[in-house]
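Removed: one protein chain of the complex. Kept in place: all other protein chains.
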Amino acid sequence: MSSTATIVTLPDQATARLPKRNYLNNEDGLLSWLLTGDHKRIAMLYLISITFFFFIGGAFAGLIRLELLTPQPDLVAADTYNKFFTMHGIIMVFLFLVPSVPATIGNFLMPIMVGAKDLAFPKINLLSWYLYVLGGILLMAALVLGGVDTGWTFTTPLSTHYLNTHVITAALAIFVAGFSSIFTGLNFIVTIHRMRCPGMTWFRLPLFVWSNYAASLLMVLGTPVLAITLVLVLLERVFGIGVFDPTKGGDPLLFQHLFWFYSHPAVYIMILPGMGVISETISTFSRKRVFGYTAVAFSSVAIALFGFFVWAHHMFIMGISNYSALVFSLLTMLVAVPSAIKIFNWAFTLQKGSITFETPMLYSFGFMGLFTIGGVTGVFLGSLGMDIHLTETYFIVAHFHFVMVGGMLMAFLAGIHFWWPKMTGRMYPESLSKLAAVTTFIGFILTFMPQFILGYLGMPRRYHAYPPEYQVLNVLSTAGATVLGVGYMLPLLYLGWSLKYGAIAGDNPWQATGLEWQIQSPPLTENFIEIPIMDHEAYDYEWLEQKQKNEVTTVG
Amino acid sequence: MGISPVLWQFLVKWLHSSALFPVEASTIAPYTDALYFFLVSVSLVGLIFVTLLIFYFSVRYRRDKHPVAVQVEGSTILEATWTIIPLAIFLVVFVWGGLLYFRIYDPPPNAMNIYVVGKQWMWKAEHPGGQHEINALHIPVGQPVQLTMISQDVFHSFSIPDFRVKREVIPGRYSTVWFQATDPGTYHIFCTQYCGTLHSGMIGEVTAMTPADYKKWLDQSNSGMSLAQNGERLFASMGCNACHSGNAAARGPNLAGVYGSKVTLTDGSQVLVNDAYLRDAILNPSQHVTAGYAPIMPTYQGQISEDGLIDIVEFIKQLQSNYRIQQTFVTADSNQASPTTPSVGSNQDSVKP
Amino acid sequence: MDNTVATEHPHTHETAVHVEHEHIALPQHRHHFETVEQQREAGSFGMWLFLLTEIMFFGGLFFAYLLYRNWYYAAFASASETLSIQIGTANTAILITSGFFMALAVWAAEVRKKKMLVWTLILTTVFGVAFLGFKYDEYHAKWVEHHIPGAHFDIKDFVNPPINPQTHKPIEDPISPDMAQRTQIFFFLYFAMTGMHALHMIIGVGLLFWLIRRAARGDFSAGYVAPIENFGLYWHFVDIIWLFLYPLLYLINRHPMH
Partner (left out) sequence: MTRTTPKEDSMAETVHHTEAQDPTNVTNPEHTSHHIVTPAQYGLVFGTLLILTGVTAAVAFIPLGWANPVVALFIACFKACIVVLFFMHAKYQSRLIKMTIGSGIFMFLSLIVMTLSDYISRSWGLW
């Protein structure tokens, strides 16, 4: 690699050492971690637990794909298969995707980016991790006790009156994990409003902060509705009452309304922080301020706002009124626009830049491609007539995996690689990680592209056995899943390796402009020795150049 | 090495059965496919545009070629462009999709009606002539067919991909879907809403036949009793005739010719009597008390199955005079006779033995 | 490693008046806040946001109530009449009183009257507990009447209402059996809504005990009032929920035509 093809500037490895004092070695012992109030340590706790649950959820995905290799129901029994996809869904949605970027990368960086020493409520931050873990333990308990097979959507009256599995434990798990995400969101909102450093005006905030802010609004306003819905499901199940049971005068569609009131905004909770990561990486690796900063910032807020008013598009064929269907379809079309705006702004950020292709950038390109596909297929589903044929088939499975896995997971990995030097003080191995990025991309396309075709052919989702004519596409998909699995294992291995053997990264290996890059890596427990004063716009590379020049002259 | 023979077999099979999209076997399918292909082409154009942009910029402005970035703030014109163009496309999609939605969910008036009951884990189809089928559905081609569907337990969803139709089958409420098959053949029926352990076993086949074959099939599978006849029996055995006798002094409203009419309720509201109303009025009578009558009807919730309700609804539907009801008083056994007052519905052809 | 962005500490040139906020560590001052004032604002804003989530939490229940009340009005009216309007109204007054003392407690903390603070907090607790006591009484009555939804629910009071010995007329209009079954939905929502409310009250009373202990120790008599203030917000919010529950649950139809 020629020297001009990369922006990575590492300190001289012969003399470089990790800073003597940092948040990792500030205190020792397990208790200092378990009782910490430091947002960075809590972020690391989250990172470990989220990775754990990601691989459990991934294992279930693997088992699902393995069963679907053949049309016959031969690997596991039908109820076991149902438990597989239920656990896969619940774990991935509530224990991985919702907290992934906000609780790990967001927790680590949000206070630093706004120039604060910590989140507003460190103890509540820690509490939210404990709630998350409690939710995880409850879900594992449900799994060990025999599993749950409602699907992650808990459709009534199936979940309330017709299943004998551990619905109550699983619903409690989600209830508890929900409060974890409420507290994270609350902490972020207060921090962004109240803890910004001198000079940090709203329009000097990095876009990562903006998108996490929008996601936090959704968490705070949406999650309680899910909580009360689950409480009603629990009560109905325990006492046999019929708020959602038509034979007792209830309305099952009421459950759908309340459930999707949270669960549709939830997909924006998942994707918005990922979009924030992409804004950071694209800017850094093209050495250019994000094109149309204001448009990107406001599009996050617009997504959050519109995202609340589209939930009934999950119910187009369920018998909502035609008038409502029209209104919700129209609003769904509107919410697609801000996402399109973001994509084009990122693309134009590259224009006239000075682009390098480090791993986070590769993941970001992957995100842009896959998220574009995921986004436009969302328009298919938001279109009333098209939705009738496509909904509840593999098309919808492919669609949300493109958004959630192709979009969010790519963004998560981009973010993890991008900020890994900041979190740990060490670089990941560059060529291996590029291989992982490419593997993930290829594996992903191979896994989920066939599912679009399967969906249009009509293969329903959550099927344990299927007509034989769908087999070829399913074989392709399973083959892709294998590649994808390798793509996800690789980072786990080399990032673990780099903790000890990675090159010392120095403060600012990417020559990035964010406040987090102006402090030591890994940072001090208090982040800043003195509260910084923000005197330049976000992504101001000229300021950075000036600053570095000054440093050189001062030293000289 | 060459391609594995097993895989080769798959490929051949797949390419023979269905390639990239399912066969078009109903009048709706071409409309759905048209929108689909429009959406796919728009998406491809968009995707290719974005990909090309990224590639072009990546090559043109890579660090080797363009070592110093030129800072650009943004451009209102460009922002407006990529706000308005996608919005316009999305609005076209919205209108088109809306039109398609109403094409699929708005049945033509001459559609013949078949009842479908979903339960864990089977589909039960009931033809007005009394033919019952499990996990199968026989229909004539070239004739609009409306399905009136209800679930006995949980949410199901009735889907025929080759017809491009699908509708949730809900407990406690009739939902409808219609289609007109174009080609004779057999097509998949799927339950697409997760409904419990054997969800993937809740599949069946719809057999589209020429009208002549269909008539033959109807005659062969005749069980001897039409739905309306079953309903008449139930009507008598559950004692409905005691109040709904049609006499001037009867305690319940006259049911002859009530289907399709508008009745006024005690609270002053006017409602259209359709399948859903009749079903509701039997199960929750006190919420549907016709003006001028006392709310004395007991509920039949839990005493009558969804099949029984369908029978009674079908009976009331075809009731043009009170002759049959009067008959139920004189003879307890009503299965010798068929309803004497056929209605104009096209399904009557198949009902008559 | 210092950051060069931080060229200057914002408060180094401040007047002496404000220095105490800064460098003389007040016991409640958490290190990551720049000033006590910032901490107080953050706390109060956080509390308001939490109340926002509470609104949405109850929102789902309120919608379910609205829907079923419209669908099964007769059942709701009939079932609502079996609730004791005396206890309901008294409880409303009790809760308002409790809230009034809470408001006074905030004032007492602000003007640093320790004794008054402790006493108003105690009165807040007493009225809160009184509310819960009456609530328990009501729940118990429902249990005796078999009006708890579930297997033991009995609809006879609605189909054949008891006869009033004075007027020899049923005390309320009888409703048909199928509608009477729907009273279960009313009672389910009644227990869910008042139960959730009572749960908030119980948590609040628990917090009140803790606050009283700290207030008695003098923690809040030196200008540090944030916990009292924020708890006050919570307690008033719980009041507000009840202000809506009361007319919705108790006053559906209190003027039968007979």
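Chains here go by letter, A, B and C, matching the order in which they are written, and residues are numbered from 1 within each.
Operating definition for what follows: a contact is a pair of C-beta atoms (placed from the backbone, for glycine too) under 8 Å apart; a residue touches a chain by one contact, two chains touch by 3 or more.
Values in this document were obtained by computation on a predicted structure and should not be read as measured data.
Asker: Among C:A93, C:I163 or C:A222, which one touches the chain that has been omitted from the display?
Answerer: Within the whole complex, the residue contacting the unshown chain is C:A93.
Asker: Looking at A:R194, A:K288 or A:H399, which residue reaches the missing chain?
Answerer: A:R194
Asker: One chain is left out of this view; which of C:L49, C:A74, C:M193 or C:I228 touches it in the full complex?
Answerer: Considering the complete complex, C:L49 is the one touching the chain left out.
Asker: Extract the touching residues of chain A with respect to the undisplayed chain.
Answerer: 193-194, 196-202, 221, 225, 253, 257-258, 261, 308-309, 312, 319-324, 327, 533, 535
Asker: Tell me, which residues in chain C touch the chain that this view leaves out?
Answerer: The list for chain C reads 8, 10, 13-15, 17-18, 21-22, 34-38, 41, 44-45, 48-49, 51-52, 55-56, 59-60, 62-63, 66-67, 85, 89, 92-93, 96-97, 99-100, 102-104, 107, 110-111, 232-233, 236-237, 239-240, 243-244, 246-248, 250-255, 257.
One rule holds for everything that comes next: only the chains that are shown with their structure count from here on.
Asker: Which two chains have the most contacts between them?
Answerer: Counting C-beta pairs in contact for each chain pair, the top pair is A-B.
Asker: What whole-number Å value describes the gap between the mean CA coordinates of chain A and chain B?
Answerer: Comparing mean C-alpha positions, chain B is 38 Å from chain A.
Asker: Could you put a whole-Å number on the gap between the CA centroids of chain B and chain C?
Answerer: About 47 Å separates the centre of chain B from that of chain C.
Asker: For chain B, which residues are shared contacts with two or more other chains?
Answerer: As it turns out, chain B has residues touching two or more other chains at 284, 301.
Asker: Quick check: what residues of chain C touch more than one other chain, meaning two or more?
Answerer: 71-72, 181
Asker: If you look only at chain C, which of its residues touch chain B in the complex?
Answerer: Its residues touching chain B are 71-72, 74, 175-179, 181.
Asker: Over in the complex, which chain A residues touch chain C? Could you list them?
Answerer: For this pair, the touching residues of chain A are 19, 111, 116-122, 124, 182, 186-187, 189-191, 193-195, 198, 220-225, 227-229, 231-232, 235, 239-243, 248-251, 254, 257-258, 261, 507, 515, 518-520, 526, 528-535, 547, 550-551.
Asker: Report the residues of chain B in contact with chain C in the complex, numbered from low to high.
Answerer: Where chain B meets chain C, its residues are 283-287, 295-299, 301.
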